[in-house]
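Take a look at the structure below.
As you look at this complex, bear in mind that one protein chain is not there, while each of the others sits in place.
So, subunit A:
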């Protein structure tokens, strides 16, 4: 099978790009896989392209180089207009979904010899729904929450997504929301979690008195609430530490809070890391204090290195990954004291942590790339069969 995955910019460093590369690598084991980037701004992609995957771009938007000229006036004008049928709110979020790239996408869809074409964001899924010829199997991937879309985008989704041959979401909660919204036929809409990148993962010894948190510094992560919860541990067990791996603006505010709360000796703002599994494995517990999680990749990464997770039971994400009392603890969302008690319980129960660590490793196997790839293949086969039958 030949599979083409369309992505806005494959050369950047976002989470979607990482998971798309990962899946492409898994599918490339048995299929011809090509990632097509609407735009390209640098010579090489930030993430390493998996073996066997081809990458190409439709338009060059970097500085002019040999063989790559700046866009002409007409193209620049097209870049300022949204692609059809991309609504204004989606165009504001991603300016690569413009009339210039629309022309290239339509050309690609007319000429491609691919069997399957996938979109990776709403605007691209909408373009596939409108422009893909009937001979192509079109699959939309959903990486963002339906509730975060503007009314204009939701209206376009309702109108056009049914023309796709299938839609894949990350969590069951997303699936339920789309099911209510679109009333799709059976088999059309499925949940497909992100896969763990292949690699040799370390294993936490459960010896280090370290709690880890990870994710960009943003209001949704609610780090101030985590500090409050951790302070319940910190006062009773001064040898325990909290290491927060996070980048982004807002670090100064968080630093001030750490100092004001008397946690300077015990909380460290570690910055970003390129080896999160390696850093997670130095710890014994992962703490998640988010208001909501799109998916919860960090939780799976923690599981993969034998680190149990204590998390708010926020909408989506954690509740679909963590099995309460088995490989972690879920506490009522926004209840900081409950989060503190749960952390304290884990800190004080080494045997329980060891048991949960084993269970976490077993749970992570569900997310291994070969397992997730197989689910994708089965889904695509089923969708092809369903399309042929109609």
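In the analysis below, contacts are C-beta pairs under 8 Å (C-beta built on N, C-alpha and C of every residue); 3 or more make two chains touch, one makes a residue touch a chain; residues count from 1.
Here is the rule we go by: contacts and distances are computed from a predicted model.
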Report task. Would you mind picking the UniProt name of the chain not drawn here, from "N-methylglutamate dehydrogenase subunit C", "Sugar ABC transporter substrate-binding protein", "RNA polymerase sigma factor" or "Transferase"? Result -> "Transferase"
Requested in this report: May I ask which residue of A:282, A:326 or A:355 touches the chain that does not appear here?
Outcome: A:282
Report task. Kindly state which of the options A:40, A:171 or A:204 is in contact with the chain not pictured. Result -> A:204
Report summary line: Given A:73, A:134, A:274 or A:390, the correct residue touching the omitted chain is A:274
Query raised in the report: If you put the missing chain back, which residues of subunit A would it touch?
Result: 199-205, 207-210, 238, 241, 243, 255-256, 258-260, 262, 264-265, 268-271, 274-275, 278, 281-282, 305
